[in-house]
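Only a single protein chain was left out; the remaining protein chains are all shown in position.
We call the chains A, B and C, going by the order they appear; numbering starts again at 1 in every chain.
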Amino acid sequence: MSEYIVKENALVDFFKSLASGRRLLTPQGLGDKCKLEETPPDKVNLDFSNTHMSPKSLLFPQTEALMAFHNDASKPQAFVYQSLGDKGEPLAVFGIRPCDAKGLSIANKVFQNDRFTDNYWKGKIDQAVLVGLACDNPSPQCFCAAMGGSPFGEAGLDVLAFRQGKDLGLKPLTPKGEELVKASGAQTANLADAIKGLEAEAVKSQGVPPDYKGIDNADLMALFNDPHWLATAENCLNCGVCTFFCPTCHCFDIQDETSEKGGVRMRNWDTCMSWLFTVHGTGHNPRPSKTERVRQRFMHKLKYIPLKQDGVRGCTGCGRCVAMCPVNIDIRSVALKMTQTAASQA
Amino acid sequence: MNNPYLPYPVRIAEIRVETEDKNLRTFKFEFLNPEDEEKFAYLPGQFAELSVPGQGEIPIGIASSPSEKGFVLFTVNRVGQVSSYMHNMKAGDVMGIRGPLGHPYPLDKLKGRNIVIIAGGFAVTTLRSTITYLLQPKVRPDFGKITFIYGARSPGLLLYKDEWMAWEKRDDIDVFVTIDREVPNWGYKVGFVPAVTKEVCPPPENTSALICGPPVMIKFTQPVLEEAGYQHENIIMSLENRMKCGLGICGRCNVGPEYVCKDGPVFTLAQLNRLPKEY
Amino acid sequence: MPALTDITNKIRESAKKLLASGQAEVVIGYRQGTIPMTTSPFFARTADECDLLVWSNFARINLANYLPGRAGKVAMVAKGCDARSAIGQVTENQILKDNLYIIGVPCTGMIDTNLVVAKEARPIREVVETADDSITVKGQGFSTDIKKDEVLRRNCKTCVNRTPKLANELVGQEVNGAAADDFADIKALLAKTPAERMGYFKDLIKDCLRCYACRNACPLCYCPVCFVDETRPQWLGKSTDPMDTMTFHLLRGLHCAGRCTSCGACETACPVNIKVREFNRVMELTVQNNWNYEPGLSWDQKPPLTMFQTDDAADFIK
Partner (left out) sequence: MSDFEPRIVAFFCNWCTYGAADLAGVSRLDYPPNFRVVRLPCTGRLNPKFIMEAFKRGADGVWVSGCHPGDCHYIAGNYHARRKFVLMHQLLESIGVEPDRLRFSWISSAEANKFQAMARDVVEHVKACGPNTTFRKEDLKLGLAEVA
């Protein structure tokens, strides 16, 4: 696949083409108000840092009704749960950052795992075309390179867009993306070298990435049993803000809500930081205190997911948990401690 | 698209109170749509999410055997919101089951081997399924000696009385049922499961053990088997953890990188040795 | 010497003494955060670790949060509000007075990072805190001075008890608090119509994620099982239903009534910047009006909801 370019004066037409037959979502608003919103083609903003929350709610809303039943015995299907459908719709999302797209690709392997396919997720992701916007000026809390990604990363995207002066470069990554770009009337251009140059500069701005490879090779139980978890978790409030903001956190709870006429089974985001998350009916809790719960979160991101996903880490370096944590528990510091554990075991 | 969250509608055909404290009831379900029974093709050791409309779901091991057609059985302990609600339901009520979920006991890999089945309390459910499956005339010749050790606190807390009494009369399975303390007119063994295991457990050669029971029973039975010479690969256990989706997605039942629901619940002791004890 | 540096040095000195003399087994303080405008609660147990303790304009989390149920002797670094929370916990029997040593810091207010970002939207890579009344934020190609009193947290602007007078020691000169908090904003709100007030509060919490960070950051919220986690019956749905969210905030407000010291940790912790203290402030005003009570101002005061007067006024009861 070749690259393409959209000249500054053709940008609105490009976004019109993206929006044709689909809803076009792009980041709108500033700071903590920045989120993906439906955007008229002439109102797309390329000057944003990143959305306040990760884009996972597009495919995995915080609250989603899965199925419903009614209790009217005089009508068919009383007390039988019926699917409410997966509610997907054709979407074009422009401006997802590579870290977040990678997060979606990691969650995608959970929602479509080796045994089961989550139809609610699949129904949405299959109808979405994701156009990422590369980061040419990463934020201070960004560390995608340290986690094996890049400000120009391609995982999870259909098209990678990047700023080429005042123009917009496009690199289609999937057949779906290729089709979209071709339909937009963008001109082909050989930009492979330009991308390399821009990427190198963007990576450089994150400094020399720390090396966490030790974790990948370390024994799981050695990492798990290391005494540092007690100190790592000591100041944690167990609030779970990190999990709500994380682009790869995908845990949920399933709950029934009822009314006079029947009920709805819905799923809601849940957090491994909560005591309730793992407690058994008997009262036994496999992760009874915050130390176990904090350990679970970081082990999941940095060891369990890589084991299950061919070495890809469950953290993409978006930096949200670092920025949002009320007590500044920094996953980079934790990864460093785990790396030290690994080194001392080796 | 197939919806793995959507339960098959079932009707409660029969409810049987299993124990004298009435905390365990066995529910016999019939599928509302007969074609769902085929889709619900399971093997011993798998579980399902029992779905009560408006209350929620609970993961429960399947107590019936695939050889028993026309119905499925689940024995449910009264513990939380859903199970308590189920204990107040009656025959004819409609609810749902979702599954089968998890992996079965690896019986296909155990062909030609002796099997010792050790159960404690109400954890016997999936092992009832296993024994019923193994004792089919067509299946039984594939396996060597079968030994069944089953314990509970008192006679009134033993499940499936008619069945194990019938098994006891057969000569193709050795049955040892035990209670914690002597009671009058008790014609079987007395003592804790580990002690009985020590006494009657077959030699480890060409033998696999399936164990399911409360943590304290497993804690003390495991050394007995080790002492008898059982390799950890041949000690097979079934775990439980809090679950919601049963599909390896919702994230709460993991033991290290493995999800008890999707990758388990059946693990060998050798596998568990390499995993955190978060269960 | 800049005041912050001076306080930092005194905290370290005091912490080392306390650990060496056995007066404390652990000193809970703050260390510098890993990104600009943050600090991280830190548990110093050795002299070396004491050298990581700092004082800053961003020491916002209330360390009393870590006290309940703690065994052994503990020292904590405390602003005026934090010390009041700790004293409140002593009166609520969450920690023994004899096990607690308060290193009191006369506080000139903590900075609301959202207000800083509102003044300087470019990515901030460094903050300089050497001046007493301003900070300097720096990033790629810029350096901006910001007056501290323009970016103070709401609760710090109206704080009366800045100096923790009941602390075991003070590290720094006493500072004067604001004049009494007049609750002008709340009074103005209460003057509106019920429909306007309902609209205001519903709008206030519309972004709430129900992460409960406000609860977890609160030194008053130490219940073993919070009402939001109760399952039988389950009082709150787990969806983002606006009424469930409202119920959470109302009950949180009620549970904190007569106990809240306006430390602002809840608002600091909120990831979507909800002014969650509005509910607490309504309750504080009510408590002050009815029982003339403010928490954490003496070691032996009884919390207002554990006691009563036979002639308590309640004219609305018919």
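Assume a residue touches a chain if its C-beta (ideal position, glycine included) is under 8 Å from a C-beta of that chain, and two chains touch if they have at least 3 such contacts.
Remember, predicted model here, so these are calculated numbers, not experimental data.
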Shown chains that the omitted chain touches within the full complex: A, C
Selected residue (touches chain absent from view) among A:Gln82, A:Gln127, A:Asn225 or A:Ser289: A:Gln82
Contacting the left-out chain in the complete assembly, out of C:Ala20, C:Ala47, C:Leu190 or C:Cys223: C:Leu190
Option from C:Met1, C:Ala71, C:Ala184 or C:Ala314 whose C-beta touches the chain left out: C:Ala314
Touching residue (missing chain; options A:Val93, A:Ala218 or A:Val264): A:Val264
Per the touch definition above, residue among C:Ala131, C:Ala178, C:Leu251 or C:Leu297 touching the missing chain: C:Leu251
Residues in chain C touching the chain absent from view: 189-190, 193-201, 227, 235, 237, 241, 243-244, 246-247, 250-251, 253-254, 257, 279, 282-283, 286-287, 290-291, 304-305, 308, 310, 312, 314, 316-318
Interface residues of chain A (partner: the chain not displayed): 65, 68-70, 72, 75-77, 82, 84, 257-259, 261-264
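Everything that follows uses one rule, which is that only the chains that are shown with their structure count from here on.
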Touch-based graph of the chains, sorted into line, ring, star, complete or other: complete
Reference chain A; chain at largest CA-centroid distance: B
Middle chain, criterion being Cα centroid separation: A
Whole-Å gap between the CA centroids of chain A and chain C: 32
Length of the line joining the C-alpha centres of chain A and chain B, rounded to whole Å: 38
Chain B, residues touching no fewer than two other chains: 80
Per-residue multi-chain contacts in chain A, two or more chains: 253, 255, 270
Touching residues on chain A, where the partner in the complex is chain C: 30-32, 49, 52, 62-63, 137, 139-141, 231, 234-235, 237-241, 244-245, 253, 255, 257, 266, 268-271, 274-276, 322-324, 326-330, 332-333
In the complex with chain C, residue positions of chain B that touch it: 80-81
Residues of chain C that touch chain B when the two form their complex: 231-232, 234
